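Supplied in structure tokens, the structure appears directly below.
Missing here is one protein chain; the remaining ones are kept as they sit in the complex.
Let's turn to chain A:
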Amino acid sequence: MDLKYTDAKPTDDERAAVDALLGPAPSGWEGGTRDDLDLRWAKGGHEARDRRDQLLPALHAVNDRIGWISEGALDYICRRLTIPPAEAYGVATFYAMFSLKPRPAKVLHVCTDIACAAKGSAALCAGLEDRLGPAGTPKDGVVWQESPCLGLCERAPAALAIQAGDEVATAVIAPATAEAAVAAATAPETAPPEATELEAVPQAQAGDPTLSLLSRIGTVDPTDLDDYRAAGGYTALRNAFAIGPAAVIREVTDSGLMGRGGAAFPTGRKWQATAGQPDAPHYLVCNADESEPGTFKDRVLMEGDPFSVIEAMTIAGYAIGAHQGYLYLRGEYPRALVRLGNAIDQARARGLLGDNVLGQGYAFDIEIRRGAGAYICGEETAIFNSIEGQRGEPRSKPPFPVEKGLFGKPTVVNNVETLANVLPILTRGAEAYRTGATKLFCVSGALGKPGVYEVPFNESTTLRDLIDLAGGATGSLRAVLLGGAAGGFVRADELDIPLTIEGARAAGATLGSGVVLAVDDTVELPRILLRIAEFFRDESCGQCVPCRVGTVRQEEALHRIADKTGADAAADIALMREVGQVMRDASICGLGQTAWNAVETAIDRLGAYE
């Protein structure tokens, strides 16, 4: 590949940021100083190109240090990794957290998504406008911008301050006031500490002894491996080694565990299909790109019980014959990043990751890859492209990930909560697990005690039970958004829906990623629907026509009927139905296929615009 680079030069800081990740440039061919030897032979080929997957980390390195990515920095990254500049530009412009234009080192991301909108994000934004000027316009070294759901719904309204520099400083402000948000954005290092993860789990605060997945939140130090082991940690991995990979898969299959990310695919079947592939190596990807509006369970698990995620990934890797796992973490989760990084370091130091896990002769290691602001990268094939340094666009299926996944090899992608369930399966056994299986729900909105709740995953739990558990509605409950923006609304008189996959399906709803977002009558429904439509328009990758243009047409129609009802809205509703149908039928991936769900259910079940 004979690449043409640009003439733009990186600054010393930019070069240092990239070199800190990749090491110093070994030759003039890779952006270093050109010497006589470089003129005698060319260096390139597959070896040089095979590090394409370092593109996203390299972009992060520059963005973290400088706050934005200049032409010189991008060119240097391209030279270091032998990447065509046009492609690197295409990748960098895909992610919302990167800027290719100069901007201040201090950026304040303000969530305006559904849960935060219900708790006053509009007033927060107005206050920020007074203090910092309009969104996107720098003032006093700070720029603020609206953000999709930050996964802090239990503490809405939320904001996240990020300050680039030699050490990135972050601060979570939730619940946020304009004053506190500006103070934190100006000096994130001195911002008051954010609430502990225990505060996101009301059941744990109350000392509920029935918790399983959440049992260690608030009782076990999430930064201390010894504490985790003293609380039964790594028993499951020992049991896995004792019974062997095939038996692990059998246990998981017998347990009936289904994916908790939204698609509810049987986990054991996925593992079995991957384990049996002759092609090697196999990979494990933990999907921690939790970005579905209203979802924050994975964040709480990763922040409050990070060792369990690492242990479960090790078991999954062992079962499917993988030696490398990737944990793809959404870019807006700074505390989870620190906790997981610490957990991996400690596990590695103690022989729980590495060449010889627990002395069993099994090699497994985990690398964290940070997302950079793209909901679509949580799609199971887009996540591969993102890790590989390509634009995070979904791939066509077939082939399925179990056959051709990450780097074209057999891959299992599991959600964080799915993996967390593997531990009780292996400690209690499939049969005992099956009878006592639990499910996490992300409860937010107009309720007394929002937070992550763990409830029995069977017919005995209804939506009403969960809402009662969460302190009941604070106002007059109008509807519940079940399953997230890709899920749908149910009415306040439909709360007897059992919280099972079948129960939800029978009611024409979906549990999706476990979102239960209560909406009372103080919030205007058309505004919520517009926010959902905006979300899908913003997050569409743009690859296929139904989603790229359809999400725009849906939003336009919702704008037109924002203040209309009845016959005045009928034509646009009919139009949206047609657009919704093509999105559902003909989009490449789940984003486009579900982009009309919430709006459709609001019209059909809630009678919006009637």
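Going forward, a contact is a pair of C-beta atoms (placed from the backbone, for glycine too) under 8 Å apart; a residue touches a chain by one contact, two chains touch by 3 or more; residues count from 1.
As a working rule, contacts and distances are computed from a predicted model.
Participant: The complex lacks one chain in this depiction; which UniProt name from "Aspartyl/glutamyl-tRNA(Asn/Gln) amidotransferase subunit B", "ABC transporter permease", "4Fe-4S binding protein" or "Calcineurin-like phosphoesterase domain-containing protein" does that chain carry?
Facilitator: "4Fe-4S binding protein"
Participant: Among A:56, A:88 or A:463, which residue is in touch with the absent chain?
Facilitator: In the complete complex, the chain left out is touched by residue A:88.
Participant: Return the single residue from A:140, A:166, A:279 or A:585 that touches the missing chain.
Facilitator: Hidden-chain contact among the options goes to A:585.
Participant: Quick one: say which of A:17, A:74, A:162 or A:181 touches the chain that got left out.
Facilitator: Candidates A:17, A:74, A:162 or A:181; residue touching the omitted chain: A:74.
Participant: Any idea which of A:396, A:460 or A:476 touches the chain not displayed?
Facilitator: From the options A:396, A:460 or A:476, the contact with the absent chain belongs to A:396.
Participant: What is the set of chain A residues that contact the non-displayed chain in the whole complex?
Facilitator: That gives, for chain A, the contact residues 1, 3-4, 6, 71, 74, 84-90, 93-94, 96, 100, 374, 391, 396, 537-546, 548-553, 556, 560, 575, 578-579, 581-582, 584-588, 593.
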